[in-house]
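What you see is part of a larger complex, with each chain still in position.
Labels for the chains are A, B and C, by order of writing; each one numbers its residues from 1.
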Amino acid sequence: MFENRTDLALEERESFEGDGGEIGGVALREWRCHGSSIRMTEVSILNEKGAESMGKPMGTYLTMEDPGLSETEDAYCEAAAGELGRQLASLIRKNCASTMAGLSILVAGLGNRQVTPDSLGPRVVDGLSMNRHLRTEPGRRNGTYLYTAEKAGRTVHPVLSGIHPGVMAQTGMETAEIVRGVVRESRPDLVIAVDALAARNVHRLASTIQLTDTGIHPGSGVGNHRRGMTRENLGVPVIAIGVPTVVGAAAIVHGTVNALVRTLTASKEGSRYGEYIRELDSDSQYELIRELLEPEFGAMFVTPQDMDERICKLSAAIAEGIRRAVERLEEER
Amino acid sequence: MFENRTDLALEERESFEGDGGEIGGVALREWRCHGSSIRMTEVSILNEKGAESMGKPMGTYLTMEDPGLSETEDAYCEAAAGELGRQLASLIRKNCASTMAGLSILVAGLGNRQVTPDSLGPRVVDGLSMNRHLRTEPGRRNGTYLYTAEKAGRTVHPVLSGIHPGVMAQTGMETAEIVRGVVRESRPDLVIAVDALAARNVHRLASTIQLTDTGIHPGSGVGNHRRGMTRENLGVPVIAIGVPTVVGAAAIVHGTVNALVRTLTASKEGSRYGEYIRELDSDSQYELIRELLEPEFGAMFVTPQDMDERICKLSAAIAEGIRRAVERLEEER
Amino acid sequence: MFENRTDLALEERESFEGDGGEIGGVALREWRCHGSSIRMTEVSILNEKGAESMGKPMGTYLTMEDPGLSETEDAYCEAAAGELGRQLASLIRKNCASTMAGLSILVAGLGNRQVTPDSLGPRVVDGLSMNRHLRTEPGRRNGTYLYTAEKAGRTVHPVLSGIHPGVMAQTGMETAEIVRGVVRESRPDLVIAVDALAARNVHRLASTIQLTDTGIHPGSGVGNHRRGMTRENLGVPVIAIGVPTVVGAAAIVHGTVNALVRTLTASKEGSRYGEYIRELDSDSQYELIRELLEPEFGAMFVTPQDMDERICKLSAAIAEGIRRAVERLEEER
């Protein structure tokens, strides 16, 4: 039917709130970052039951929210990049057996550079300095790196490589095929996939970063990646960094119509209309809304007029966050 | 209040249809193009009364509609470009006292190249070959051109120049100031302003071209041009070519909620609910919808996921249409 | 030492002309295209001896030359695209055992989109409509295709997919690794690699297309692809389409200095100076020129100021040529 999709585990979780708030197999933890306005939420889907309720695979979904992230203060990006670096480093440690020997990371910037709200991934890759080609790898086989950079006395970071796989309409291939091919050839220890997401709530656009170790799943992202990118099909851990940049047009209309129906039901004449609305509630209300929604809305999205500037700042913050995570991991070695 | 704006005179006209269809001071003419699926509508606002009713200035608004314009058949663009060339040439003849001496035309590609649905104007300018700098203009003063190209034996077109003025957030200036400055220096006989428009109806997105001799008015276009570009403030006739590429998010929600209310009113239980709805109709219904609509919606827009490809094709068709018009005018000399 | 490299087999062949013109293991064939100004040259390197003399692998190198290719006449591109389509189809037939069952082709657009003379490859891929994702492939296993497009009654082309692998400085990976990964996953029958080349002669810039079935070799192209892309390392035939867009700065200086030395030697005072120059000829002349050439010249290139426009036209002509080849192959089935 009409699409009312969200890629944010946080929003999926919120949709259960009316039902008492407890969902079996799903744990929730919330906190505020010290000294900043960032609000963190961790949704952990612990078992199959939780996965089924949430419509998302088991794993950790971390959300950084700040209304200020979309504002133009440079200061905030500093805080966001710092916190992203911390959380990303911790998620990498959790997912990569040993980071001691040095990590090789492939950053996949998903999305279509030509479509403003879908250009987040490519721009993050643009903002990173790749160094995999600068390293000689003679010691790779016995577990140690011999970097040319090391000899030159420069700080040594984990080995970074990156790709913009493009989108299916441009390449004729599934994005997952391209990334899998590159993973098989270049053998990174980890893939970080950056993608633009769809949210339900316009307030979350460009002000929320979701970080998860479950990878990219079919139907997530602004574009449609039909096959996912997960540890199962890529063979290495996949950490996904996503930012909601669009809301489905259907979601917005649906939300408003629901609000209207709720308002009518709760009106002072509620005793009379409530009856009618309750009748509708089960089947015909759904049917009614479905008819009202134009079929085109599934392929339409809603995005703010200033998304171009927001994406610029967000992609800079995420690139900086990845750099920070990589520095942290290096310092720990 | 919330914005439910359309830049299409056709849609403004349609909103009166419930009221009997006749609007004082507004004439309507419809026809089909021979041998193609193009539907033409001409809305003429004849006097001040019509202008007030329509919320648009007096003048001719020509709309070319074809559901096929957004499809990938190359053939159609041929038909669209041909028809656009014909209509544009006729509008130029009507607005420029004498085209006999050769015309100098400035094409202004309005909008933000970085924002997909707002990139139509800049892409049309990219698609045209400017030739003003190739012409020597010794004979200008006594009303004739002496083209260097003419001497070289090539076909002579009207003199074309073009500019991408950018948008206010990039330049810190009103777009109209930039265009006016360029007009004053380069003294074209005519400005053709190309812009992306906002529509009310998603079916019109990327499948409609509006052509008008009234110029660009405040509030029109996807971006916000606070001062208009008209014969009055530029000093030369201004023909605007626009294509709707977005629908305001508020318009979509508003439309759906209206449909819901209509449906409820007309329902078989209408006698009971109709009463309630009719009460709401005047003031409180409006208030209700207003509350439901999030204030953010004013700055949000709805656009199809494949707008990038559509804009590519449309801008090619419009550039070709301008070339055809220019050829027609030249042949007539 | 200093680089005086050419990626054109034709230019390599020309450098032997002073020596009598015959090179063992290298065959030369020249002709003119009927009804156009295109000059074709086929250099065939037949055996190891020829490969060693030429410094290029065995195979066929076809060169289409036309001074008009860089001019703005649209008509020419038609001729160039048509001839390229014919020659490419014939090269594909020669290299792909059977094209009867339908071919799957991966087009790799090599180079850096941000660097004007290196942007040819990415722009050719942009200009093609990929269709691999539109096909269902149930019949693949038993040797026949069942296209969804076929059912829809549209003309059926070979299956096209495409990739912009980027350059090493952007991705941290060898371009060949990325292409090989994509080949392994998507299993095309053939790779067409499009790349910008370096020439020795400025007259060939943007007016020559080289077509070869030997693939891409280390050191070829404007960027430096350290590992080649050949049938050996990709596992499928690789046809390379290249256009010279730069001349190494060293090559230009070297050429001019050589001309100066030749002029001095041949001067009327030649009896005296010739002696000196001949002394220099073997070792010290070389040494002298080497010292004059600044070491930076190796990393510098020479390119015309209007390369941006030329690349636009050339990439359109090559994309059209690929489409024509694909149509020809389809018609033969």
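Just so it is clear, a contact is a pair of C-beta atoms (placed from the backbone, for glycine too) under 8 Å apart; a residue touches a chain by one contact, two chains touch by 3 or more.
A quick note: this is a predicted structure, and the numbers were derived from the prediction, not measured.
Participant: Given the 3 placed subunits, let me have the overall number of copies in this structure's complex.
Facilitator: Identical chains making up the full complex: 4 copies.
The criterion applied here is as follows: only the chains that are shown with their structure count from here on.
Participant: How many angstrom lie between the CA centroids of chain A and chain B, rounded to a whole number?
Facilitator: The separation of the two C-alpha centroids amounts to 37 Å.
Participant: Could you put a whole-Å number on the gap between the CA centroids of chain A and chain C?
Facilitator: Here chain A and chain C have centroids separated by 41 Å.
Participant: Rounded to the nearest whole Å, what is the centre-to-centre distance of chain B and chain C, using the mean of the C-alpha atoms as each centre?
Facilitator: Inter-chain centre distance comes to 44 Å.
Participant: Could you say which residues in chain B touch two or more other chains, in rising order?
Facilitator: none
Participant: Using the touch definition from the top, list the residues of chain C that touch chain A in their complex.
Facilitator: For chain C paired with chain A, touching residues are 125-126, 130-134, 159-166, 168-174, 177-178, 180-186.
Participant: Inside the complex, what are the residues of chain B that reach chain A?
Facilitator: Interface residues on chain B, with respect to chain A: 112, 114-116, 169, 202-203, 222-223, 247, 249, 252-253, 256-257, 259-260, 263, 269, 272-273, 276, 288-289, 291-294, 296-297, 299-309.
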